[in-house]
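Here the complex is missing a single protein chain, while all its other protein chains stay put.
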Amino acid sequence: MHATEWRRFLIPYENAVEELKVKFKSIRTELRSIGEYSPIEFVTGRVKRVSSIIEKAKKLGVDMEDISTGIEDIAGIRIMCQFVEDIYTVVDYIRDRDGRDLEIVYEKDYINNYKDSGYRSYHIIIKYPIQTALGPKTILAEIQIRTLAMNFWATIEHSLKYKYKQNIPEHIEERIKKAADAAFKLDQEMSVIRHEIRLAQKMFEVRSKT
Amino acid sequence: MHATEWRRFLIPYENAVEELKVKFKSIRTELRSIGEYSPIEFVTGRVKRVSSIIEKAKKLGVDMEDISTGIEDIAGIRIMCQFVEDIYTVVDYIRDRDGRDLEIVYEKDYINNYKDSGYRSYHIIIKYPIQTALGPKTILAEIQIRTLAMNFWATIEHSLKYKYKQNIPEHIEERIKKAADAAFKLDQEMSVIRHEIRLAQKMFEVRSKT
Amino acid sequence: MHATEWRRFLIPYENAVEELKVKFKSIRTELRSIGEYSPIEFVTGRVKRVSSIIEKAKKLGVDMEDISTGIEDIAGIRIMCQFVEDIYTVVDYIRDRDGRDLEIVYEKDYINNYKDSGYRSYHIIIKYPIQTALGPKTILAEIQIRTLAMNFWATIEHSLKYKYKQNIPEHIEERIKKAADAAFKLDQEMSVIRHEIRLAQKMFEVRSKT
Partner (left out) sequence: MHATEWRRFLIPYENAVEELKVKFKSIRTELRSIGEYSPIEFVTGRVKRVSSIIEKAKKLGVDMEDISTGIEDIAGIRIMCQFVEDIYTVVDYIRDRDGRDLEIVYEKDYINNYKDSGYRSYHIIIKYPIQTALGPKTILAEIQIRTLAMNFWATIEHSLKYKYKQNIPEHIEERIKKAADAAFKLDQEMSVIRHEIRLAQKMFEVRSKT
């Protein structure tokens, strides 16, 4: 594809990322505006760069004419949560919308089944209908849901992978795993506190009624 | 309604305004990215303030429990175009989406049938489905499409109306009408040039091929 | 200059545009927040594209090593006002800052002395100190202040100039001048009303005290 064709090809993905970012940010805004806890801390999104799409297509053996079905994360949305438990609340929000403004294709729980590298996140692949000036289109998009600690770790692992072109030396890989353990430990400590906050709040409520 | 109830009531309208702004801005971005002319110059949006909703409900005799159907512009989108002709291109874009991500309720052509005050704009009332954290909802929204000159005039007329609480003195009303004429003249001059640009471009294309 | 050198060269200009946009938008925000009239309607900014800088340097006979002093509008800020009178209020705001966060180099009043083409705007060339990660730098920037009608006209004239590569055919030039007259007429009508609003408000104030 030429530069112009790529630009044309990527338009619905760019629109989808903008729309989905607005939609998930709205969840946070609306919950906070009515004084409720928001499981969403912040939202980012990006369209995969052309060079990365080509690279991934080669790696997966996907023909260029099949990339819109063969590569699922050309449009990517990332939702960050404070606590591990919040991730599943967000998953439920998305499931509630299944068949409405989006369609769930499949889910991957890399939290209960984390990768060897230490990677943890919840992935949902969706079909998303988009209206462009050139007509309607349905695209695939990947939603990644993670805690702040998971995101912190993943960002750094990603830049190391990029620097070492996938061949991370063993002793550094060892270090990354240790960092993943530390991030995991941090999330666990936080989850325990969260539980206690809820208990404490319930105790307080009961007490104030007697 | 209490402040909290109002906040809850307005959430889907706020989300709709954010989504619709992103959607119409995307049309401009995508057309420009592929080197095509965009009929959309810029897009703004707003949710009507609570005090204005209450005022309008009183004026129209709409009961508070019926405002979501009785007041059509709680969510408002404004699309600005360079030329009068562009307005109708935008109208066609919206009609193309009818039954997809929005539903047209009715249209009002205040350009061919401008108001006595001098007001000119194209209005489309739509139904727009929105997903909130509290469930799905369909709301009404008003899309106003106008040239920059129409918008310039309308903004100023609006602030005068507001200052005079609808009772604009006659000699000022006279002046506003003169300003509307000047704005209308400006749009007409621009339309003539636009036609000539297109002719000139066609001549150039033909010449460059012989 | 190579692409990387250009990017490095343009960094302080990009920072300056971002800072100046924030600064002038703040004037509007703060005046409105305390219930005062803002002479600033909206603010835009842009850094000149490399191709346009090169073109202008050739046209003006400026050597490439002198462009930072020879081309004054690499950083450009545009401030839009509702009324012609507001332009001079904004000019006063900028003069008040002279020697503080910016330094005025010179001013050009294309409103009282409009160009043959019909172009009207107030230009102020400033020196603006900027802190970059690579050290401090002082750059030149151009601030254009105009009414919405002036801006509307200028935008369209600019695109016609661009399309005809400066050689606008005479009969179209004639049309553009007519459009400029219409825009000028619109501004005049608005100015008259503005005066009357103020008078009306004073009358009202006096009456409400007796």
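For reference, chains read A, B and C in written order, and residue numbers begin at 1 within each chain.
Following the convention adopted for this analysis, a contact is a pair of C-beta atoms (placed from the backbone, for glycine too) under 8 Å apart; a residue touches a chain by one contact, two chains touch by 3 or more.
Bear in mind that the values here come from a model prediction, so they are computed numbers and not experimental data.
Peer 1: Please identify which of the visible chains the hidden chain touches across the whole complex.
Peer 2: The omitted chain makes contact with A, C across the full complex.
Peer 1: Decide which residue listed in C:S33, C:S51 or C:N113 touches the omitted chain of the complex.
Peer 2: Spelled out, the listed residue whose C-beta touches the missing chain is C:S33.
Peer 1: Touch as defined at the start, partner being the missing chain; which of A:I34, A:V105 or A:A182 qualifies?
Peer 2: A:A182
Peer 1: Can you tell me which of A:M1, A:I104, A:I125 or A:L148 touches the chain that was removed from the display?
Peer 2: Of the candidates A:M1, A:I104, A:I125 or A:L148, A:L148 is in touch with the missing chain.
Peer 1: If the missing chain were put back, which residues of chain A would it touch?
Peer 2: 82, 148-149, 152-153, 155-156, 160, 163-164, 169, 171-172, 175-176, 178-179, 182-183, 185-186, 189-190, 192-193, 196-197, 200-201
Peer 1: Considering the whole complex, not just the chains shown, which residues of chain C touch the missing one?
Peer 2: Listed in rising order, the touching residues are 4, 7-8, 11, 14-15, 18-19, 22-23, 26-27, 29-31, 33-36, 93, 96-97, 100-101, 129, 131-136.
Operating definition for what follows: only the chains that are shown with their structure count from here on.
Peer 1: How would the remaining chains group if chain B were removed from the picture, with no chain shifted?
Peer 2: If we ignore chain B, what remains breaks up, so that the groups are A | C.
Peer 1: Using CA atoms only, can you tell me which chain is the most central one in this structure?
Peer 2: Central chain is B.
Peer 1: Could you check if the interface between copies chain B and chain C is built from the same residues on both sides, meaning over half shared, or from different ones?
Peer 2: same
Peer 1: Centroid of chain A to centroid of chain C, CA atoms only: how many Å?
Peer 2: Taking the average C-alpha coordinate of chain A and of chain C, the gap between them is 42 Å.
Peer 1: Just give me the whole-number Å value for how far the CA centre of chain B lies from that of chain C.
Peer 2: 27
Peer 1: Which positions in chain A are in touch with at least two other chains?
Peer 2: none
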